[in-house]
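Heads up, this is only part of the complex; the chains shown haven't been moved.
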């Protein structure tokens, strides 16, 4: 008799039939979410490794080689993002956004770092998205010219959050540059970081909540970079004029404090 | 594009986003107001005197759902339809309440579970995401669970009002619902928590049925219980 009550629910019940559909729908949704989480973790790890690789540019003679290697690594990451795009095909991307946002933010950080090193300017959201266009895998098999094109759109929020993290890497690069006797880069970086800082100040609390949290770290990074430039300047003030030409010919920025920097 | 331009460009996005959210919030407030009105209408079924008036209360509620449909129609105009989940949190709460109210009306009318399709029709929204503003499945289920809890209260108040048959019918209905939910794999989220509450509703109703049956107040109870 224990289970007698329940037997009255016939298995032919329309309620049960409906819930069987729900079951499948929910499982499908959760499975997709889980696959996206895994893809996102992969994207995160490889992006981080690209960033480590890029930090080597301050210590090697051949910058271009490293940039190419990083680009190759990021090609792999883009391939993974292509898989994310595949999963999201026909979906409302915001439904699964939480699953893959950490990976995308890290990718933005990596790709904007590479872009800064190469071009000394901030990559735009469009430039990032322009490289996230893929051929749908199904269509790729057919090799048809009209094969389906998949595009992945980084959201402005993810872009902002990635750029906020970028500032930490730029600060590291600045300190390394000083350590390696490179004097132009710190001043360039302080200018650039200040622009980003002012940009974030301008956005203020109208942006996503996580930005406000990262703002404090951004300020600290900026302070470190400004301190580094300050140090370069005060120590540069002591350089005896006669030593300039022969000893540190490359350190032109320090020649004459009165001329101003940049 | 300079850094300043870039941030200006992003600020543009953010501004639009803020405005959309502000607009949504306003419509959602009117929806909440209407939902409270429907609830007030339906609450009277718990009163001893309210049982006879159930049909008329349902009619009144149906009228108010016209207002809901108009308000949701307004809501739809506030954002691009394919970005439903971007703003989902804003209306999630009220939509679950509305599903509950719709399901409650339908139950009172037909003693059957409202289908997702019917809820969608009552609220004037789509069933399938691809077609536009739709009935999210988890919100539908959450609304149904709120109704289950209301039904356990109704079972108790039916007895107070002297209606000894209704609890048995509610019991069967809720059992069927419970069987349905058992088929689902839920995450550890708010829906899971609500579903845990369903167990207590089932238990409460079973206790009511038991109370009636040991007092011989419900001959059907026996037949239902032992078959």
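To keep things simple, chains are lettered A and B as they appear, and every chain counts its residues starting from 1.
By definition in this document, a contact is a pair of C-beta atoms (placed from the backbone, for glycine too) under 8 Å apart; a residue touches a chain by one contact, two chains touch by 3 or more.
Keep in mind it's a predicted model, so treat the numbers as computed, not measured.
Visitor: Per distinct chain type, what's the copy count in the full structure file?
Guide: A x2, B x6
Heads up, the rule we're going with is that only the chains that are shown with their structure count from here on.
Visitor: So the centre of each chain is just the mean of its C-alpha atoms; given that, what is the distance between chain A and chain B in Å?
Guide: That pair's centroid distance is 41 Å.
Visitor: If we count contacts the way the header does, which residues on chain A are in touch with chain B in the complex?
Guide: Listed in rising order, the residues are 1, 4-9, 13, 15-16, 18-20, 22-23, 25-27, 30, 90, 92-95, 97, 121-122, 124-125, 156, 159-160, 192, 195-196, 198-200, 202-203, 206-207.
Visitor: Going by the contact rule set out above, which residues of chain B touch chain A in the complex?
Guide: Where chain B meets chain A, its residues are 1-4, 6-7, 9-11, 13-15, 18, 82-86, 88, 113, 115-116, 129-130, 137-138, 141, 171-172, 175-181, 183-187, 206, 224-227.
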